[in-house]
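These notes concern the structure reproduced below.
In this view, the complex is presented without one of its protein chains, the others remaining in place.
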Amino acid sequence: MSAVTAGFLFPRTPSGQASLLPPPPWHYSGEMLTIEYLAEPGAVAALLPPPLEPVADRPDAVAAVWAEWQWKSESGNEELDPVRSQYKECLLVVRCRYRDRDWSRCVFIWVDQDASLLRGHIQGYPKKLGEIWMTRPALIGQAGPRLAPGGRFGATVAAGSRRLMEAEFTITGEAESAGFVNAHPMLHHRLLPTVEADGGDALHEIVKVGSEVDLGTAYVGDASLRVFSSPTEELLSLAPREMLGGCWRRVGLTFRGGETLSRSED
Amino acid sequence: MSAVTAGFLFPRTPSGQASLLPPPPWHYSGEMLTIEYLAEPGAVAALLPPPLEPVADRPDAVAAVWAEWQWKSESGNEELDPVRSQYKECLLVVRCRYRDRDWSRCVFIWVDQDASLLRGHIQGYPKKLGEIWMTRPALIGQAGPRLAPGGRFGATVAAGSRRLMEAEFTITGEAESAGFVNAHPMLHHRLLPTVEADGGDALHEIVKVGSEVDLGTAYVGDASLRVFSSPTEELLSLAPREMLGGCWRRVGLTFRGGETLSRSED
Amino acid sequence: MSAVTAGFLFPRTPSGQASLLPPPPWHYSGEMLTIEYLAEPGAVAALLPPPLEPVADRPDAVAAVWAEWQWKSESGNEELDPVRSQYKECLLVVRCRYRDRDWSRCVFIWVDQDASLLRGHIQGYPKKLGEIWMTRPALIGQAGPRLAPGGRFGATVAAGSRRLMEAEFTITGEAESAGFVNAHPMLHHRLLPTVEADGGDALHEIVKVGSEVDLGTAYVGDASLRVFSSPTEELLSLAPREMLGGCWRRVGLTFRGGETLSRSED
Partner (left out) sequence: MSAVTAGFLFPRTPSGQASLLPPPPWHYSGEMLTIEYLAEPGAVAALLPPPLEPVADRPDAVAAVWAEWQWKSESGNEELDPVRSQYKECLLVVRCRYRDRDWSRCVFIWVDQDASLLRGHIQGYPKKLGEIWMTRPALIGQAGPRLAPGGRFGATVAAGSRRLMEAEFTITGEAESAGFVNAHPMLHHRLLPTVEADGGDALHEIVKVGSEVDLGTAYVGDASLRVFSSPTEELLSLAPREMLGGCWRRVGLTFRGGETLSRSED
């Protein structure tokens, strides 16, 4: 009397067509602005639950990242229905130490599409909805920066009718490589409380996620960042103490799956 | 070196302030339009994974529900920052049989806010983002229906720049009680695929969820419903074969937690 | 060879169906929160172009108004397609003197729908798009204020990813009448620059607009208001110096047309 249901994610149905997400591989093409800085001493450590520990070198380094993506699955043509394939996100990345190596770790992130929100939750990104904007380079005309020294970019993120962060970046040149905070495999927690809401988690995993990466020219330069208060965020604790610099580049990614490193019952 | 982090949901931080959701109890006050109909024979059964089975009486009955909510937590004042506390949702509810009793079950649902989206996922509602609208009664002036016989209401849901369903409801009178499809405790699956995306689920639970309910006057009447096609939905299979009727009422809810009925490793 | 085109507003077509607006009468039913205060001396006068002058009594009084509407035209059924008929707005109203009488005048306003935006421009309201939220009374359940002493309401407006104003209001009782700033017929300018953008206006009118009004119970009380900075607004100049009070009430309106008082060529 009952049915076999299919689909990578809910809602599951006989055909799997309604699933909020198709299965990986997921491909991404986009533009990414990364701004690195040092927060107050101890600010990053305060966000690392045990057994994660701060890294030895510049433990308070943070990367504020803005990205504008188009994605598609391997089997689908989502890119031809761009309301489904385009989105923007903003995230704060730190580093941590776990099992004798250094990892990158996303501590806050906002995105403007549900497919990306859930794709993030599956990978352990603590995604919320937000409104994200970043200046595009002007490849023609006069309404924006050229990808050349002097080109200035802005970027903002808001949620709950409040601006949360705003950044500015000015290209000073090109570089072979750029950035060290968001340069490791990602170490995330995947969490879901019990439905009893009794203080425990029904799912509590530590996972490794990463993508195959295709990097465009790194345009590096100077950056500034402002952080604002909000009753639903804790960004003031990660406000910049010292700016390190920024980088704008085109990026291609492919995610094929991560790895569960630890699974605990809470 | 590392920190104790808190919060009902991610992102977890020392204070718990950034958590996408505060812990239950969650209170809701709102308005709900419920439209009941019969789908084609077997349409509901096709959406029930084993061990769920169709109910014996009118197994193809479906309730299409539109609701407009304001919510708050027990400890917070979310209702005073209404960008955080107001949202709308639209869902399709069916019934199923499990462990010798009848249950209600949400098979498709769209909502327009991230807190509600995740609150749904925690309760096993397969929520996606959508754009939901429902006519409000006009308690003054001429721009809407009165809560009286002849009052006409419309309701729509869209996602991905496509209208998915539209309904119309006309009050014929009041009733002591109304509706039978969405009248049982809810039986949901809570699902999350493994990060390996290897076809298995890291979380696969059957849960019971329900709320304390405070019901206003039931305005009952006649209803119609149109269902449209979409590459990301399977609503055509649940299109109406025979309309049963509708009901508009004010509703108050309190959710304190559900119950895990089954936890399986996939 | 060419056609007769119809429609109250553009785009005009043979049938008039595509017009962004149907012709008046326009009916509105909704809820309105009005907060009155005194700004710094001279703050209101600075916003009144000649020949408008400040009023004699409390010339710096301002009303900050939040409203949530459902509208319909006389001939249409927009209320049955609520994506077209529901919207919110927030406005700042002052008073001015012109032709020997006192008028109300909207100096800043944000709305979240294009039909309302253009309807505003036709009436001389300087509408921009914004994100507007106001607490709803809870007529059932626990997720909001009752319409009774102690009931607390919040209201916010944002634009360009920035919060512009936020207010709070607490009911202390009921009143026969309430408010004096937004109590006169409205005196507005209707403006459109020449297409040459040479500094002149092709349309420059002073108009009187007003509606037939149906008022519900006035719940009056205490209010606070915070005003934030923005590069595209000048709200700081209208920040409160002294709060006067607030009022929440249901309102019905019908707009049938205004009156052109002055038409000048610039």
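In order of appearance the chains are A, B and C, and numbering begins at 1 in each one.
Everything that follows uses one rule, which is that a residue touches a chain if its C-beta (ideal position, glycine included) is under 8 Å from a C-beta of that chain, and two chains touch if they have at least 3 such contacts.
Quick caveat, the model's predicted, so the values are computed rather than measured.
Colleague: Mind giving the shown chains that are in contact with the missing chain?
Modeller: A, B, C
Colleague: Return the single residue from C:R146, C:R226 or C:R256 that touches the missing chain.
Modeller: The single option touching the absent chain is C:R256.
Colleague: Of the residues listed, A:G173, A:G216 or A:P231, which one is in contact with the missing chain?
Modeller: Counting the whole complex, the residue in contact with the absent chain is A:G216.
Colleague: Taking the full complex into account, what residues of chain C touch the chain not shown?
Modeller: Residues touching the hidden chain, for chain C, are 1-5, 8-15, 17-18, 20, 23-24, 45-54, 81, 83-84, 107-109, 113-114, 117, 121-124, 126, 128-129, 160-161, 189-198, 202-203, 205, 207, 209, 231-234, 256-260, 263.
Colleague: Considering the entire assembly, which residues of chain A contact the chain that has been omitted?
Modeller: Missing-chain contacts on chain A: residues 27-30, 69-72, 79-83, 85-86, 131, 133-136, 138-145, 152-156, 158, 168, 214-216, 250-254.
Colleague: Using the touch rule from the top, list residues of chain B that touch the missing partner.
Modeller: Touch set of chain B with respect to the missing chain: 131, 133, 156-158, 161-163.
We take it that only the chains that are shown with their structure count from here on.
Colleague: Just the number, please: Cα centre separation of chain A and chain C in whole Å.
Modeller: 40
Colleague: Report the inter-chain centroid distance for chain A and chain B in whole angstrom, where each centroid is the mean of the CA atoms.
Modeller: Each chain reduced to its C-alpha mean, chain A and chain B end up 29 Å apart.
Colleague: Give the residues of chain C touching no fewer than two other chains, as numbers and ranges.
Modeller: In chain C, 131, 133, 156, 158 touch at least two other chains.
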